[in-house]
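Then we have chain A:
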Amino acid sequence: GKSGNSGEKGGTLNIAYMAQPPTLDPHVTVSVATTDIGRNIFETLLAFNERNEAAPLLAESFESSEDLKSITFKLRKGIKFHNGKEMTADDVVASMERWRVLNGKANTYFSNSEFVKEDDYTVVLKMDKPFTIAKYILSTNINFAAIMPKEVIENAPKAGVKEYIGTGPFKLDEWKQDQYIKLVKNEDYQSPRSEPDGLVGKKEPMVDELNFHMVPDASTRTAGIQTGEYDAALQIPYDNVPAIESDGNLKAITHPEGFSTVVYNKRNGIFSNEKARQALNLAVDKKEVMMAAFTDEKFYTQEHGLLSKEFVSWYSEQGKDKYDEYDPEAAKKLFKEAGYNGEELTILTTRDYEDQYQIGVVIQENLKKIGVKSKLEVYDWATLMEVREDDKFYDLMPMGYNPVTDPTQINFLDSRTKYTGWSNSPEIDKLLDQLMVAPSDEAAKEIFGKLQGESWSYLPAIKFGDYDGVAAIRTNIEGFEWFHGPVLWNTTKSN
Partner candidate 1 sequence: MQQQYEKQEPLLQVKNLQKHFPITNPLGKVTGHVKAVNNVTFDLYEKETLGLVGESGCGKSTTGRTILRLTEPTSGTALYKGKDIFKLKEKAFMPVRKEMQMIFQDPHSSLNPKKRIGYSIEEPMKIQGIGTKAERMEKAMDLLNKVGLRRDQYYRYPHEFSGGQRQRIGLARALAVTPKVIICDEPVSALDVSIQSQVINLLQELQEEFEQAYLFIAHDLSVVRHISDRIGVMYLGSIVELAPTDELFKNPMHPYTRALLSAIPIANPHRKKERIVIKGDVPSPTNLPTGCVFHTRCPYAMDRCKSEAPSITQGANGHQVACHLHN
Partner candidate 2 sequence: MSSQPLLEVNHLKTTFATEEGPVTAVDDVTFGVNKGETIGIVGESGCGKSVTSESIMRLLDEKTTKYEGEVLFEGKNLLQLSKADMRDIRGNKISMVFQDPMTSLNPVQTIGDQIAEVIVIHQKVSKGEAFKKAEEMLRLTGIPAPEKRINEYPHEISGGMRQRVLIAMALACRPKVLIADEPTTALDVTIQAQILDLIDELKSELEMGVIMITHDLGVVAEVCQRVVVMYLGQVIEEGEVGTLFSRPLHPYTRGLLKSIPQLDGDRTEKLHVIEGVVPPLTAVPTGCRFAPRCAFADDHCTSKAPVLEEIGDGQKVRCWKADELLKKEGHEHNAATI
Partner candidate 3 sequence: MRLYILQRLLSIIPVMLVVAIVVFFLIHLTPGDPASIILGPDALPEDIKALRTELGLDLPLYQQFFSWFSGIFVGDLGDSLYLDMPVLTAFTSHLGPTLSLAILAQIISIVIAIPFGIIAATKRGTAVDQFFMVFALLGISIPSFLLGLLLILLFAVELHWLPAAGYQPLSAGLWNHLKFLILPAITLGSIQAALIARMTRSSMLDILSMNYIKTAHAKGLKERVIIYKHAFRNALIPILTVVGQAFGTLVAGAVVTEAVFNIPGIGQLIVNAIQRRDYVLIQGTVLLIAGTYVFINLIVDLLYGVVDPRVRLNKK
C-alpha cells in the first residue's frame, strides 16, 4: 500500500491492451486477458496480498479446521452485485462449485470436495483429505474463482457466462468486439477497509471509466502512448523502453511477467532419455538465452527456482548447481552416450510469442555448436497448440509461463495432467502429493525443496529464468500498480 489516493477522481483511463479475451468469464478460461480485465469486475473469496499469501477479499475471514480437511469462510455483509442484488452464501456456493469443476487444478485437487452453505454468510469447503495448499489454489488469479450471482451461474453456457455481473470496483459498460472493452465505475462498491495490499485491502475506483483498447501491434501500442492516445500501454517491447524512458511524459514500469523454459518431449525421441535432457542442459548458454529473448539484465533474472524470488516463502537453493552448469564439451559426450547419431531434432515454436521463438533460435545455435542438427518449426499459436499434442511431432518446445503462485500450477511437473511433454516421474508425482497434504507450511516448504531438486535432475523442462514485462504509463497517472497484472483501482489521472 505505497500509494495513497492523493490524485483527483474522475476521468477516463485509456489502456492499450494486447489481445481481446475470449470471454470475461474467469471460470472458463486461463486467458490472461480475462484476468487482467475481469479482476476489475469480479472478485474472489481469497486473493494474494503483496507477499503472495492468501488473504480474504470477499470473505471477512477464513479458517482451516484442525484436521486441515475443511475451510470455513465468513462472508462480508452488504456486498452488492452490479445488478443491485446482495451477495449471499447461495451465490458463493453456486460460483465456487462451478469454478471447482471448470478450473483444471481445482478439478484435480478438489474432485471429492464440496462447498456447502452453512448460513447466509458462511460457506464451508469440505475436503476428503487434508490439503495444505488449498488456500493458494483458491486465491489463484488466473482462471480465478469469481463470485457471480447464482442465477447467472445457473443459466451459464459452456463457453462462459454471457452476463458479466460481479462485485468488483468496475462494471462492464460496453464490449465492442475487437475494439475496446469499456468499464465504468461501480458507485456502490464496497471496499475492504484495510490498507491496500496486493489484491486485497482497500480498493477504490478512482476514474469514471476504464477503457481497454485492443491494440495487437506492439509498435502501435508504443506509438499510441507516445502520442497520448493511451494513458497506459501494456507489454511494451523491450527495445522500445529507451524511447519511453527518454520521453518526459512517460514512465516505464517493469513487472514480473513469467518464466521461460524449454519443454522436452519425454515420450518419444532422444529426449525420452534423461541423459539427453541433461546434455542439453549442459549445452545451452542460459544467459544467452535470456539475453536474446529479453534483451537486457534489467528485464530478466537468471533463476533456478521453480517459483520466482518474490515467493519468498517457497525459496530453495535446491537444483542451483544443475542450473549453473554449462559445458558444451561434456554435453557433446553426453549426447553421444544418449545415443544421438546425427538425426535432426525438431524445435517447435511460434512467433506469436516472440520470446519463445527467440529462445528456439538460440537453442538451435547452441545445438549446432556441439554438432547436433535441429530445425525450427514455426507455427501460429493455434496450430502449435494442436500439434504439440502429438508426441511424434517435436523434440523441444520453448515455452513461457505466467508466474505461478504455487508449485501445483506448474504444468510440466505432474504426469497425471497429461500435459504436453508427457512427464513421467513417479518421484515427482509422489512429492507433489506429499506437498499437498503437508501438515504445515514449513513441512510444505521442505517438500517443495526436494521437489525442486528432483525436477532439476529429472528435467521435465529446463527453466532458464524469470522475466519481466514492461508497461508504460503517462506521468499524470498515479497509483498504477502491477501485481500479477495491472491493478487499476486506486489509480488516478490528473490533468
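Things to note:
As a working rule, a contact is a pair of C-beta atoms (placed from the backbone, for glycine too) under 8 Å apart; a residue touches a chain by one contact, two chains touch by 3 or more; residues count from 1.
Regarding selection, all candidates are chains of the complex that A comes from, given by their letters.
Given the structure is predicted, the values throughout are model-derived calculations rather than measurements.
Any copy counted, the candidate of 1, 2 or 3 that touches chain A in this complex is 3.
Of all the residues in chain A, the ones that touch candidate 3 in their complex are 20, 22-23, 28-31, 102, 104, 107, 143, 157-160, 162, 176-179, 213-217, 219-220, 223-224, 226-227, 229, 352, 379-383, 385-387, 411, 418-419.
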